[in-house]
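Every protein chain but one is kept in place in this view of the complex.
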Amino acid sequence: MDFTPHTDADVHAMLTRLGLAEPNDLFAHLPAEVRVSGDLGLPEPLSELELMRHIDDLGARNTPGLICFAGGGIYDHYLPPVVRALTLRPEFVTSYTPYQAEVSQGVLQALFEYQSMIAAITGLPVANASLYDGASAGLEAVNLAVGHTGRKGVWISRGLHPHTREIITTFARARELQIVEHPMVGGRTAWAPDAGPEPAAVVFSQPNHLGVIEDYDAAVTLAHGAGALAIAEVDPMLLGIIRSPGAAGCDIAFAEGQPLGNPMSFGGPVLGLFTTTMELLRRLPGRLVGQTFDREGRPAYTLTLRTREQDIRREKASSNICTNQTLNAIAAAVHLAWLGPNGLVEVGRQSMQKARYLAHRVTEIRGVKLAVEAPFGREFPLLLPLDPDDAVAAMADRGFLAGVPLSGDYPELPGGLLVAVTEKRTRHQLDSYAEALEKVVSDA
Amino acid sequence: MDFTPHTDADVHAMLTRLGLAEPNDLFAHLPAEVRVSGDLGLPEPLSELELMRHIDDLGARNTPGLICFAGGGIYDHYLPPVVRALTLRPEFVTSYTPYQAEVSQGVLQALFEYQSMIAAITGLPVANASLYDGASAGLEAVNLAVGHTGRKGVWISRGLHPHTREIITTFARARELQIVEHPMVGGRTAWAPDAGPEPAAVVFSQPNHLGVIEDYDAAVTLAHGAGALAIAEVDPMLLGIIRSPGAAGCDIAFAEGQPLGNPMSFGGPVLGLFTTTMELLRRLPGRLVGQTFDREGRPAYTLTLRTREQDIRREKASSNICTNQTLNAIAAAVHLAWLGPNGLVEVGRQSMQKARYLAHRVTEIRGVKLAVEAPFGREFPLLLPLDPDDAVAAMADRGFLAGVPLSGDYPELPGGLLVAVTEKRTRHQLDSYAEALEKVVSDA
Amino acid sequence: MPEPGGRATASPLMGGSAEPTLRDLSSPGRQAWSFPPLDVPDGDIEIPELAPGPPALPEVAERDLVAHYTRLAHRNFAVDLGAYPLGSCTMKYNPKVCDWAAEHPAFRNLHPSQPAHTTQGALEVLMEAEEILCRLTGMARATFQPPAGAAGELTGLLIMCAYHRSRGRKPGTILIPDSAHGTNPASVTLAGYSVAQLPSDERGMVDLDALRTAVDDDVAGLMLTNPNTLGLFEEDIVEMARIVHEVDGLVYYDGANLNAILGVARPGDMGFDIVHSNLHKTFATPHGGGGPGAGPVAVVDRLVEFLPGPLPVRDGDRLRWEMPASTIGRVHGNHGNFLVVLRALAYMRALGGPGLRRVAERSVLNARYLESLVSEAYEIPYPAPCMHEFVASAAALKRQTGVRAMDVAKALLDRGIHAPTVYFPLVVEEALMVEPTETESLETVEAIAEALLAIAGEAAVDPEHVQRAPHNTPVSRPDDALAARQPVLTWDMERGGGR
Partner (left out) sequence: MPEPGGRATASPLMGGSAEPTLRDLSSPGRQAWSFPPLDVPDGDIEIPELAPGPPALPEVAERDLVAHYTRLAHRNFAVDLGAYPLGSCTMKYNPKVCDWAAEHPAFRNLHPSQPAHTTQGALEVLMEAEEILCRLTGMARATFQPPAGAAGELTGLLIMCAYHRSRGRKPGTILIPDSAHGTNPASVTLAGYSVAQLPSDERGMVDLDALRTAVDDDVAGLMLTNPNTLGLFEEDIVEMARIVHEVDGLVYYDGANLNAILGVARPGDMGFDIVHSNLHKTFATPHGGGGPGAGPVAVVDRLVEFLPGPLPVRDGDRLRWEMPASTIGRVHGNHGNFLVVLRALAYMRALGGPGLRRVAERSVLNARYLESLVSEAYEIPYPAPCMHEFVASAAALKRQTGVRAMDVAKALLDRGIHAPTVYFPLVVEEALMVEPTETESLETVEAIAEALLAIAGEAAVDPEHVQRAPHNTPVSRPDDALAARQPVLTWDMERGGGR
């Protein structure tokens, strides 16, 4: 199967017009030494039906139907069919970046509305039109702060998502930034005011990676006292319940946006949310859509403040991002509009109540307790009396994706398992989880 | 969950404008004796997630994954994702009958193209824009013939699809038509020239319900000799291989159109194809789209020859049909365009070759033989040494939908099982089927 | 720039040329299809009646196929794009979760001949839907075989026929009001009955005296929709049923207008014996550009034995198929439009009792509210309070400006709103039959009213402009006369030609 519409006659006619005899002649000017002569060992073509069978076969090699209690940025929330149906409109899916505004009002307006809603939930006035994911949004936030302050220090909470920490570290190594990690005590960041090099940014997660709700003021006061930007990674699904980073005085908020409108997708494509203050607008990475008017005075949307971007500003751009996660952002917007203010509150409330119920149930199991006793969101850290990887494997045999082991990223929590609960989990599932975990623990 | 957008405030404002106090007042003028007072015992509302779980639960009560060898009008052909994606465009799905041509050119042109392609494969010049299904298309064909000839006799082949026979019989009873059934000998219709009341129509299936290819000329000559219309039920997926009814001189052809573009869907929605000659055009049941021009001389499509239809002609209409199977017809058109001439030949060729292979394999089983020895299409009648219903049940336990038992409709074939093979079946599946059947037969 | 919320318009994109046909796009040798190579022995196929060669189908690549149908879709208005107040058609919003249900692999890949023990879920779908439908209509049992309303009518009439035959009567006459939908008389003829038409009185309802006069021993039954096609509830319905029952006639309910009375009133309680309902109207299954629909027929106890079959019946905790004792036989090749029923069931279960009743309340509320707004510029010929739809008349407008109902309809298209049904029912001159449905918001209802009033205003000032409407659509008014005089029904037909 291929998707070229050319008939043999077409190819012949076109080659003839070009004065060529055969398709190979199109490449006659390439240096002989770089032209492929042998067989590249590529697979044979497949018909569509064979292809579908192959994908089905690959899919069958994944364990089906695990009931998901894993989180850490990617969550199994309820995703309404209407959100997928609208997002997957081919006019959105198969268009390019809306450079030609006149024929891209659909994508542009959808992004403008996305920006508006992301600003609304984060309480910050300006949101870009998406970044790749939560972790790389963290990198962009740090880059912004470094550019803005001219400093090389980056203070990060140990409660920041480990992958965000890791990607910032990868980047810092190349850029020779100095990262200072602030420890957690009792499940929350214990900020140390004199932690070393002058910080460009103070970065933390709200709730933090253990699920615990941080003290906004502590971080923001520290940051602003030190002349740094306060940067919060937030959980969009909890912004109906937890105070917004904007209201708390943060300068930048970013987030892993997957739970808004996107399936878990093995972690991608997802999207990074990024919001900031007007003051930092000209340093914002990524695309921005603005509202304006056309020649007839009709409202029209267009990409704007483009001088920040790589195609105009090149090596001086605020970021290198070009292709972003537009379709995922549209999904997020459709989902947010589906939820509305009260749906967002409801999804947070239900998730948190169910998390409390499960935490209560599992901590009744002998040997199982919470790693920290502090108010959490819809995710909490368990301490198990066995290796959490083994627990996850044993729970998978029982049909549960039990959570994300914490021990790799937090050696100080050797039995740590991060358990996430969404509104999708039924009480029956929570009870069964607790029963299964009890067996796993007692078998260990 | 409901889908009304009204807020309480909206309802209040609207009622107030109408001078009403509460929604109930909208019905105050209904006679009290017909107004529902008690509880109707209807189910409680469900949230979307609960609803989806319920449908999943119902679905789980069907046996999953049976490999399909059943046919008899509904076939498990390969249905490309592109056909579904295009057919399910919401502009097609959520529009009404294209009475307002100016905003319905999409549906209208799609139907015009459907008519063109159905005419092309059946070899008859005019096709309507769909009927409900193959069986009811048979009824319409008989009704047309009765109206055209003024006669009450209907000669039908015993090889006509039993459901088509049954629906014609249901109808004939009310209309006091006289049906004469012509027997099969050696798998083909043995037409009896002096079979009783003067026929309005001679009706047969090509291939017939046993899968056997009929002699067109015998039927057409008989019909025309008797002053009747020759009416053939055809199998659209074989029209790349088998001569078209138009080429064979039939006056009307109809078909169960499901295999073109539509999933099996437990038998519905499917569609009935209906084609005929220009001579009979004014008696055609159902909608017709014609090409014309708009005021600016641009090509435009419109519903035409509407004076045949019920909304104009009322009790004198050629049929009572109003809502038809437009979306299924669009699916058929997209699928036919996907197939093109060579794809249609290929699907027929592969299905028939695989049917031959399987027939060969299973007739090697001791006690299993073909019910008739005559050239067939992609479906053939087996004679089993056990009750075919029992065989189907036993084969289902082994993962196969073995075929359609013939014994109910053809008591003369007590061990009859109609086996259909499509291009989708792999050789491995054919071999496994034969092996499973061998076990079932030997266990019996 | 805020526009009033809920205003529903579709907008142009670009270009304006006609879409070529697939035949225009075809090029010999182009191909979209692929199949796995044949994995069994090949060779010549030896059969009689071999086709001389491949049929003359277009040859296109997948890329062009996709572009063609996507562009066609962009040339079509639909509920998903905006308001569709097409009277009698109940063009309500079709929930996307029901699309999900209809594409569920556990149902869409079922073969209709599968043994019942392998399709228990599907039988349960039919049972659940039947139970809800019977409770809503006040009937005993229902069949889902009829694939549309008209097929339901025919089925109902065949049941009448079988009932009367069982009592030794021959087919006779069926009474139908003059405001009836065209399928009613057409179905009557198809079923072998003759039609007698009942006049409407000055209320817009069946004239009770005329009914009394018309009823005699030849009358097999009465067919009626209530609310009727004027959107009015037949006040004398109970008495009407009684009169017909007196001569052992049966009373048939055309359920096209069931939306108005869901959970509020039941045909069974009004005295009806047979009820079809249009799932593609009342139960939100989309209309598909003209189908598929589903027209289940429900009947009172004494008619259950005549229902088409097979019907699902409970047998312990299993379900099996059974033929009713005196069944009229099949009316569909399989089990009807099953996936449409599945969609409708999903809708019914989502709404539940309270939601279903709210459908009636809010469809009537919207219609009554819209009627009151529109009555500023259009006559409402009958004063009774409307139910889920109303019929206005452009007769005065026509007299004053020359602008006809059809022109108003076309001008509405220009404003991004679908036209109402026009010239139906036949009893109203220059009829505009408007059904907003319950899924349009207050703001959208007001936008429809504003548009209709603006058109009336424009008619007074510039009638020619209205008469030449629509102006913004992919094509302007097609030449229907040419289409009928010299039909071109396939791309192979020359104008005026054919076989």
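What to note about this one:
We call the chains A, B and C, going by the order they appear; numbering starts again at 1 in every chain.
FYI, contacts are C-beta pairs under 8 Å (C-beta built on N, C-alpha and C of every residue); 3 or more make two chains touch, one makes a residue touch a chain.
The model shown is predicted, which means the values in this text are computed figures rather than measured ones.
Interchain touches from the omitted chain, evaluated on the whole complex, reach A, B, C. One of A:Val82, A:Val180, A:Ala195 or A:Leu386 touches the chain omitted from the figure, and that residue is A:Val82. When the full complex is taken into account, the listed residue touching the unshown chain is B:Ala85, out of B:Ala85, B:Met278 or B:Ala393. Although one chain is not shown, part of chain C still touches it, namely residues 1-21, 23-27, 30, 61-64, 66-67, 70-71, 74-78, 80-82, 93, 95-96, 413-416, 439-443, 470, 472-474. In the full complex, the hidden chain is touched by chain B at residues 1, 3-5, 7-10, 46-50, 80-82, 85, 90, 102-103, 299.
The rule is short, and it goes like this: only the chains that are shown with their structure count from here on.
One simple way to say how far apart two chains are is to compare their mean CA positions; for chain B and chain C this gives 20 Å.
One finds 45 Å separating the Cα centroids of chain A and chain C.
Rounded to a whole number, the gap between the C-alpha centres of chain A and chain B is 48 angstrom. Those residues of chain A in touch with two or more other chains are numbered 48-49, 80-81, 85, 90. Residue positions 30, 35-36, 60, 62, 66, 70, 95, 97, 99-100 of chain C are each in touch with at least two other chains.
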